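Mind having a look at this structure? Questions to follow.
Missing here: one protein chain of the complex. Every other protein chain is in place.
Labels run A and B following the written order; every chain starts at residue 1.
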Amino acid sequence: MLGALPTRYFLTCGSGDASTELNAFDAALIRAGVGDTNLVKLSSILPPRAREVVLYELPKGAMIPLAYAERISSEKGALISAAVAVGIPQDPDAAGLIMEFSRLGDSGPCEEAAREMVREGMETIRGIRIREIKSISVSHVVQRVGAVFAAVVLCP
Amino acid sequence: MLGALPTRYFLTCGSGDASTELNAFDAALIRAGVGDTNLVKLSSILPPRAREVVLYELPKGAMIPLAYAERISSEKGALISAAVAVGIPQDPDAAGLIMEFSRLGDSGPCEEAAREMVREGMETIRGIRIREIKSISVSHVVQRVGAVFAAVVLCP
Partner (left out) sequence: MLGALPTRYFLTCGSGDASTELNAFDAALIRAGVGDTNLVKLSSILPPRAREVVLYELPKGAMIPLAYAERISSEKGALISAAVAVGIPQDPDAAGLIMEFSRLGDSGPCEEAAREMVREGMETIRGIRIREIKSISVSHVVQRVGAVFAAVVLCP
């Protein structure tokens, strides 16, 4: 790292249930297809001209940068949701913005909140035009300990 | 990364106000000049012989390691502060120590607290002599949701 620039990305999400918080989170990562990697959390910018790819099998144990939302709960029966949204700018030389949101309740309002945060960050705060917003969300009803996870994964 | 060694650094800070916590934090990052990068949080050591540089335009979306303090509040009218301090050792082969602090209230005591933490970490705990302590701080009165951010950014 130290200046490394991701060139590709994909959106993914998952949920899991287990007997501890960390195991539930791990199970959600597995469902999202990133369970056997070493995730490195970033503050969340999409580099200019980054290209969306389909989720592929990442090398086991590799260090993978990403921006993510998560929610973990041990309240049986609770509905939990997580969402990410990424704004693609009209200007291909501008950066995109990734926003994360999680909440108690359904995933629809969760995903809409993440999209609205992208609009505020790009249009209102940065004053740049959005070409498109991509987003993904997941919800889960807690059985023992439940976790939801939604991410924009950045790749070399 | 995996052993990458930063050779340059700069101190920066900023504040922001928006309608959500993440947007306020993002606005503070923009004001600090690092809003379009992917920040990677470190535990905070200044490598020996690292050289201070002036804030420059970082590549959009690049992964940038840093140590930072932040505070986010939605209590309208509240005064929030964040500060970082970095101790430069007398021995050029020793590591420097970065400390972060944030609080409700003015930035002066916040910055002094970070400087005192550097003194304790270097003189009392490590038993090494300090040549100089550099520090920076910022404060902000919350309007909707407010955020303050102060950082030592490490560069290749």
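In the analysis below, a residue touches a chain if its C-beta (ideal position, glycine included) is under 8 Å from a C-beta of that chain, and two chains touch if they have at least 3 such contacts.
The structure displayed is predicted, hence computed values, not measured ones.
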Check: Which is it among A:4, A:50, A:69 or A:94 that touches the chain not included here?
Finding: A:4
Item checked: Contact residue for the chain not shown (choose from B:104, B:125 or B:141) -> B:125
Check: If the hidden chain were put back, which of A:38, A:90 or A:124 would touch it?
Finding: A:38
Note to self: Take the complete complex as the reference. Which residues in chain B touch the chain that isn't displayed?
What the structure shows: 1-6, 40-48, 50, 63, 65, 67, 94-95, 97, 99-101, 113, 117, 120-121, 124-126, 154
Next item on the list: For the chain that got dropped from the picture, name the residues of chain A it touches.
Entry: 1-2, 4, 6, 16, 18-20, 22-23, 26-27, 29-30, 35-41, 58-65, 154-156
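We take it that only the chains that are shown with their structure count from here on.
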Check: Just curious, how far off is chain B from chain A if you go by their C-alpha centres, in Å?
Finding: 25
